[in-house]
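Note that one protein chain is taken out, while the other chains of the complex remain in position.
Now for subunit A:
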């Protein structure tokens, strides 16, 4: 999946022609500079540690907490889920992506859960003092996927089938057996319960998606430290290969009730990581999400928020990172999570710029935005690889189709909120 060529086509007339040409030469949307590379890899590392918590807790909620009407302790991961072997790390991996790491929870995560920012104390106190991983962020991503629907793949249509409803019905009845009140409520309002199970299926979907991304990011950080990832295209190509390698992993939803496993979405329906999790995730979280409560008015008369979901443009690729840390800016939760796990080279870097330690959340937010532009570049290149032609194809007709595809993708960044033009310069921080 690597190629360095100069295209035989005439120059593009696109507003972002430079970016188009860079993509055609096997590059990313992000300029290839050592500073960019350091920022994106450092942020992958800082993101992967809380992500290691997110995916475990998402699966825990989907599989064990299930329909608990008062899930007060859903963020308290039992040991079983901290030990849960990641399918892409450790000796038992299906396909070992993270070479050095073990399959259980990351040591830095365990250390943070033990001591937090303060000191060692029971986890209930850490929770009440808000000295913890901001799991609400992961749930917000899940909700974006759940609410936007219709983003391709077969997952969402499946949730409306009779087959799915019957599977959910069996699990609901098993979960509430011996609880006549809840069973009566289910009889009265069956759809309410089925809908909650659909939400839980999205918990499982996102958990299985991130189970892959965490070891991918840890491995990239290790390779960077060893000098084996030396440029932005190297980083992007590692992601492209990673996307293909696990494209076929199954997406499913299993629930465990009294030691019995219920297949709400069986592996046998053939849902795949690429089509049913990764692509909908990118669309829902990188591009769309929901308008920040603190930057847009939901007033229907003001018409600030689009009427069509497809026009939503509030994902990380469009977000204004400057107000991070103030009220009504949801990514603050993630920035705060990543802040605890920054590598030393980034801490040193941020201290030298802007307001040093004081606005580090904003600075790391901008770096994070760069890193997600790199991930999106990888998705665009992977799609081009899967659906179109190699970059070094000799047929000019094929190259023309590649260019049309790149231009159509970059068209989405023409709107003024998009940060594509900002990230072209190092002054944006």
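Everything that follows uses one rule, which is that a residue touches a chain if its C-beta (ideal position, glycine included) is under 8 Å from a C-beta of that chain, and two chains touch if they have at least 3 such contacts; residues count from 1.
In this text, contacts and distances are computed from a predicted model.
Enquirer: One chain isn't displayed here; going by UniProt, is it "Secreted/surface protein with fasciclin-like repeats", "Protocatechuate 3,4-dioxygenase, alpha subunit", "Electron transfer flavoprotein subunit beta" or "Na(+)/H(+) antiporter subunit F"?
Expert: From the listed options "Secreted/surface protein with fasciclin-like repeats", "Protocatechuate 3,4-dioxygenase, alpha subunit", "Electron transfer flavoprotein subunit beta" or "Na(+)/H(+) antiporter subunit F", the omitted chain resolves to "Secreted/surface protein with fasciclin-like repeats".
Enquirer: With respect to the chain omitted from the figure, which of A:11, A:107, A:150 or A:248 is a touching residue?
Expert: In the full complex, the listed residue that touches the missing chain is A:248.
Enquirer: Just one of A:199, A:269 or A:305 touches the chain that is missing; which is it?
Expert: Selected residue, touching the omitted chain: A:269.
Enquirer: Using the touch definition up top, pick the residue from A:185, A:305, A:347 or A:388 that touches the left-out chain.
Expert: A:388
Enquirer: From the listed residues A:17, A:95 or A:184, report the one that touches the chain absent from this view.
Expert: A:95
Enquirer: Since one chain has been left out of the picture, which residues of subunit A touch it in the full complex?
Expert: Residues in contact with the chain left out: 1, 94-95, 152, 240-241, 244-250, 267-272, 275, 279, 383, 386-389, 397-398.
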